[in-house]
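Up next, chain A:
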Amino acid sequence: MRRAALALSLIASPLLLPAAAVAQEPGVLRVALNADIRTNDPGVNRDGNTDAVMMHVLEGLVGLTEKGDVAPLLAEKIDVSPDGKAYTFVLRDGLVFHNGQPVTAEDVAWTWKRYLDPATKWRCQSEFGGKGQTRIEAVEVTGPRTVVFRIDKPTALFLSMTARPDCGGSAILHKDSVDADGKWKGPIATGPFKFGEWKRGQYVELERFAGYRSLPGPRDGYVGGKKVEVERVRFLVIPDPAATKAALLAGSIDVAPDVSADDLEELKRRGDITVDMAPTMSVSGFLLQTTDPLLQDVRIRRAIAHAIDTAEITAGVTKGTGTPNASVIPVPSSYYSAKQKERAKADPALARKLLAEAGYRGQPIKILTNKRYGPMFDAAVLGQAMLQQVGVNAEIEVLEWATQLDRYLKGNYQMMSFSYSARLDAALNFEMMSGPKATQPRKVWDNPEALKLLSEAMVSADRAKRQERFDRLHGMFLADVPMLVLYNGVDISATGPRVKGYKGWAAGQPRLWGVTLQ
Partner candidate 1 sequence: MTQAPLLSVTDLSVTAGDRAVVDRVSFSLQPGEIMALVGESGSGKTMAARSVLDLLPPGVRRSGGRIVFDGQDLSAMTPAQMRAMRGPGIGMVFQEPMVSLNPALSIGAQLAEGLELHRRLPRDEVLRLCRQMLARVQINDPDRCLAAFPHEFSGGMRQRIMLAAVMLLQPKLLLADEPTTALDTLTQREVLDLMVELTRDNGTAVILITHNLGLVGRYAANAVVMEQGKVVEAGPSRDILLRPQQPYTQTLVGALPRRGPARPVPADAKPIVSVRDLEVVFPGRKRMFRPSHPVHAVKGVSLDVRPGEVLAVVGGSGSGKTTLGRAILGLVPARAGHIQFAGTDIAASDRAAMRRFRLACQLVFQDPYSSLDPRMRVGPIVAEPLRHAEDMDRRAREARVAEVLEEVGLAGFADRHPHALSGGQRQRVAIARALVRRPAFVVADEPVSALDMTIQQQVLTLLQRLQEQHGFACLFISHDLAAVAQIADRVAVMEQGLVVETGTRDAIFDNPQHAYTRALLEASPRIEDLAA
Partner candidate 2 sequence: MRVRANAVIGGTLIGLLVAVSATATFWTPYDPLRINLRARLRPPTDLFWLGTDEFGRDVVSRLMAGAATSALVALLTVAAAVILGVVIGVLAGFVRGWLDRVLMAVNDTLLAFPGILLALGLMAVIGPNKWGIILALGLAYSPSVVRVVRATVLSVREREYIEASRVIGNSEVYTMARHVLPNCVAPIVVLATSMFGWVVLAESALSFLGLGVPPPAPTWGNMLSAARPYLDQAPWLSIAPGLCIALTLLGINLLGDALRDKLDPRMGAA
């Protein structure tokens, strides 16, 4: 009690002492990471944090731009054959690996041979091995800086696939990254940082790569100018968001790449913390199980769509930072057209009418959610309140994340607050949730007509034709309501007083080039 009173008086005290300098090493940029990285082997056993760190070290032939499009990175020039089955890459001149060796076409061929070998356990091996969109039939070295990739059938997605951060950006590696037996040693790549000391469970350090040859121009996604202004970057593993915030306020870290919207106000108020917001390409909303005895009636699903006020829920969950969006195509995407902005109106009266028509008699509807991801939980709580207001007997069931994921993959739910991670192409956004439920229970939208439209959009490289297909798909999506998309996430990053030039972006991952320390 005594203790609490003490704390109360302290917290209420207007006098906030400035954080003392706790072991601030000059030239070291300290960045929070909510979990340790898994490996430093590109695209093998990875997660979001692994990608976040490794994309500072790795570079592939192509990379993602700020808007999620594909652009050359190590390649200077890319030629596609008219039948869409041969891609010719020409490497930029003067590129060197972290060990000082020049980057050659042979290295590209060696790297890709390793990736395509199932023994490497490269996560994207199946994408290029025939099970996915396409199959790479050959990687041919045609000159010291020229490589030709031959694929079995044309696809609009080949380049974006190779740029995927979760594939390690299909980064080009030096042979010495593995030992004589082919066992992984550590990344010798071409990125602006070298992989430094890794204390498992504590921190990962990256060191500035002096020999890095940056592309010209300003910062642009994972391509563009990458000028490193600090000697070292240390990613500190801090699993707890509250602790991360505390660390930032105390000056124990410089960058918190992903802070909660809840803290926005407080951080802004302080003055010494810089907050940056960037819309991301993740897609959040409620999944509605169309095979559920109750929800298979489209009128009930539409009633739910009309009962929930997308704008208000977005404002509530993202604390005013997010943009409401009912389309599976995220707002930052170049395919986000005017048509995609359409959404069901919040109309409680209409919702009640639809419910009555469907003969709804107060059967409970369970919304699954979890506490690991605060926004999912918040959306569920708010959604429940809105549904209850139109007379839907909505209940919340909070599951542990692994359990909820299991239910998602098995399609075992009525309603679920869920979030899809960013996809690299608008077609993939539709692909992630559409498919036959009989064989793929995790799929949300099982509409044969939509699937046909989608497969056309997957192959075609014609932008206008694709846009038209996407717009038609969105219309059907709104009519079917297999999912109620609410908003795209916002990446809120906060930086301490020493940091200048940090900027978040649609991928939601930190970029520590172009960042200076004072």
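Observations, loosely collected:
Everything below uses one rule, namely that a contact is a pair of C-beta atoms (placed from the backbone, for glycine too) under 8 Å apart; a residue touches a chain by one contact, two chains touch by 3 or more; residues count from 1.
On how the list was made: all candidates are chains of the complex that A comes from, given by their letters.
Remember, it's a predicted structure, so these values are computed and weren't measured experimentally.
Screening 1 or 2 for touch with chain A: in this complex the touching candidate is 2.
Across the complex, chain A meets candidate 2 through its residues 1, 4, 7-8, 11-12, 241-242, 245, 249, 260, 262-263, 265-266, 312, 315-316, 371-372, 377-378, 381-382, 384-385, 396-400, 403.
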